[in-house]
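Missing here is one protein chain; the remaining ones are kept as they sit in the complex.
Per-chain residue numbering starts at 1, and chain names A and B are given in the order in which the chains are listed.
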Amino acid sequence: MGMNELLMAFLVGGVLCLIGQLIMDLTKPAITPGHILVGYISVGALLSGLGLYQPLVDLAGAGATIPLSGFGHSLTQGTLKAVEESGLLGAISGGVEATSAGITAAIIFGYVAAVLFNPKG
Amino acid sequence: MTNQKKQGSQTIVFENPPVLTSWATIVGPKEGEGPWRSDFDWVMEDYEFGEKSWEKAETKMLRETIKLAVSKKNYTPEDIELMVSGDLLNQITSSSFAARELQIPFLGMYGACSTMAESLLTAAMAIDGGYFERAVAAVSSHYYTAERQFRFPAEQGVQRSMSSQWTVTGAGAVVLEKGIYGGPRLTCATIGKIIDMGQKDANDMGSAMAPAAADTIKTHLNDTDRSPDYYDLIVTGDLGKVGSALVKQLFIKNGVVPEPNYSDCGVLIFNDNQDTHAGGSGCGCCAAMLCGPLLKKMVQGKIARLLLVATGALMSPTTSFQGESIPGIAHAVALENL
Partner (left out) sequence: MNTSADQLKKIEAQEYDDLVNQTKPKPTVLKNCIWAFVIGGLICTLGQIILNFFMGQGLSKLDAGSATSVVMIFLAALFTGLGWYDVLGKHAGAGSIVPITGFANAIVASAMEYKREGFIFGVGARIFSVAGPTLVFGFAVSVVIGLIKVVFG
């Protein structure tokens, strides 16, 4: 099962990136990486809310969770779970709770990298 | 005619054309790898130039270029009466910070990449007007200072578009003096109008600037009653591959065909294999080409009449975010061996 799992991660992850490339190359030139990231997290969160992202995660594992749409999926799933547990407050706290490790890691590693390294260009 | 120094609608003609008595250029490492290495005075080994930030490096590059141009005629900065200078950064800090140390009376210019021509013609007006005898016109641009102001952080993994141009790291300075010396003279100049054809792609400034270049060249030829072949070379500032292809089509539309004596500094400055996509841009682009190979060729007599048409795209990140189109401008200066 190991190889198959890796292959699915490769294929689905690759296709998700390919879609991003097509958006950048074929639509307006003003689409920057920032727009792509915002788009993926939002669409991922939305699809997750509609119940459409979990099947992709079941199919492809990291192929669906590593792209930023997977981050959106985690946000939504965290929110939905917290709503079940604590209602309205959960709607506000659940998303960040579920993704806190990633967000904090990005900020801390970003800060440390800035301290340690200089931009080389 | 009450005004003899202006000819036609936008062209000023100098009574005693100021002489370009000395000039210098310092460029970055990538420019040094291009076809003109031996024509530049100095090629920087890295982008820091011994400074702590890229902005400081750009200031130093501009300052040293001016010092070098001045010292070539055995002047010191105190001998220079006026410094007309600009760059691409917010509040043109590279220029004012260079002027802070040089202590030359200073006029700051902003014309984006057209600043070299703008500075030259302003300095020439000050001299021909009889106010000054000796002035320096200078500009600078730096790939990384421009990149972080207008585009992305250096370490972000971004794919550059095929029409995007590479901001030249380079500074150029020209000392202009009253017309009692020998050398190339600045005989006339055409001040361009802003032309905006609604182009919005900040990664394709060549397309935004090409109509302005075509308009200024056409106006210049009309005002001076000259045909394109009057000049040995008509060279635009930094239209790059896309913009210069467009401007050639606009020439045909305008009934002006300066080919084959037309070229573009943005196309010339790099080799094709340097992966710049559409060529060079930035104030430093035409400044380095002018103060490097072009003026050298004028001294050697290979070019007797040169029309330099520096082009600028006058947008800012703010206006781009607000959905504004890019206003283009082009100023022409005629340099002639009389």
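One rule holds for everything that comes next: contacts are C-beta pairs under 8 Å (C-beta built on N, C-alpha and C of every residue); 3 or more make two chains touch, one makes a residue touch a chain.
What you see is a predicted model; the values in this text were computed from it and never measured.
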Residues of chain B (touch criterion as defined above) contacting the omitted chain: 52-53, 55, 148, 152-163, 197-199, 204, 207, 211, 241-242, 245-246, 249, 277-278
Missing-chain contacts mapped onto chain A: 2, 5-6, 9-26, 33-34, 36-38, 40-42, 45-46, 48-49, 60-63, 65-72, 74-76, 78-80, 82-83, 87-88, 90-92, 94-96, 98, 101-103, 105-107, 109-121
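The rule is short, and it goes like this: only the chains that are shown with their structure count from here on.
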For chain A paired with chain B, centre-to-centre distance based on mean C-alpha positions, whole Å: 45
List of chain B residues in touch with chain A within their complex: 47, 143-144, 147, 152-159, 161, 200-204
Complex contacts: residues of chain A adjacent to chain B: 24, 29-30, 32-33, 119-121
